[in-house]
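The complex appears here minus one protein chain, its other protein chains still in place.
So, chain A:
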Amino acid sequence: MPIEIKMPALSPTMEEGTLAKWLIKVGDTVSSGDIMAEIETDKATMEFEAVDEGVIADIAVPAGTEGVKVGTVIATLTCEDEEDSAVTMPKAEVKATAEPAKSAEPSTVSVSTPQPTAAPVSKSGRVVASPLAKRIAAQRGVDLGEIRGSGPSGRIVKSDVEGAQDSTPSETQRAPAPQAAVDAVPDFSIPYEAEKLNNVRKTIARRLTEAKQTIPHIYLTVDARLDGLLRLRGELNKALEPDGVKLSVNDLLIKALAKALIRVPKCNVSFAADELRKFTRADISVAVAAPSGLITPIVVDAATKGVAQISTEMKALADKAREGKLQPHEYQGGTASLSNLGMFGIKQFEAVINPPQGMIMAIGAGEQRPYVVDGALAIATVMSATGSFDHRAIDGADGAQLMQAFKDLVENPLGLVA
């Protein structure tokens, strides 16, 4: 039996990916665990390992192909005792992103052997669709994420999929698709060089547009004295030097935000359409600038972790992020985010919420400022921190409480190591 190797779903939300690179060629013998290909998802490039043993009989999807749907046959493996000639390949359906979707060849799909297909998902999360709607969409190459369901609670049913294909794209009722807003950019004959968007950039564009368009943000700013925190950091680093741990200010701020969220649980929430999810753990997504674009690896349960552990974890995550090697579980999730532009001298800024989280903390530069201490002007190291809150889920007063708790923890940093 030839074994069909299919485009894997490398994350729970992955619908399609770019087959960045093949590390094998036809005729190669592979065994379980061999790296066969590099696949670029919307967030990272990941290695794709062989599960079965055999000889590569065919490579159906060439390297560099974009938009390869999960479940598409990308290669075929024969067991050693078989003849290669016995392999016949169904043509893989490859949807070029620049072209309108072409329908798949239905003749290659036989209902008597149902293909195990990954659950279709929308770009914003799970798509609720009937099994029949999913199958027809797969057969016709229709993206369920683009369809509005007419069933109970917006469930996509057969007639929605058929309707989507019958109508011309402009008539199709589409779910808000942020990309559509930039579909037609006029060309003013200004010389430019076009760079194709990578998947990370596309995801950033979509998610940030979604956040700004759908989440009513409110912004609350506090100034916090850093002298105590800097002094503590110096002492801790001296003490931890033998362990090879070097705490950054950011590591301490991650801990401060996590603790503040536990102290003010009303801000550790997610607005989920018909319910409010109140998290009992603070997982902090930390914005990291990677070569391919912004990514936010997560420090899980940061409130209960020691600062040394946070520092070690953060260093490993940041390294992985820069190499594009983060695993999906390392960047998907989080209950709140932290973004720090202090190192660039940014005094203060407002960050965009990372949906479906309820808040993000934007950290400005710690700088010496005139500061009133006990009624007299003095000089202190001060930073401005601005929280952006999802006002649907969090009231201003609750957000203010969180900012206050955060400020307290920063200014009295022993609370961070207790």
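What we mean here is this: a contact is a pair of C-beta atoms (placed from the backbone, for glycine too) under 8 Å apart; a residue touches a chain by one contact, two chains touch by 3 or more; residues count from 1.
To be clear about the criterion, contacts and distances are computed from a predicted model.
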Options "Dihydrolipoyl dehydrogenase", "ABC transporter permease", "NADH-quinone oxidoreductase subunit H" or "tRNA-specific 2-thiouridylase MnmA": UniProt name of the undisplayed chain: "Dihydrolipoyl dehydrogenase"
Residue of A:L132, A:A272 or A:M343 touching the missing chain in the full complex: A:L132
Sole residue of A:P2, A:G151, A:G333 or A:G415 that reaches the chain not shown, by the stated touch rule: A:G151
Absent chain, residues of chain A that touch it: 106, 111-112, 114, 130-133, 135-136, 139, 150-152, 157-158
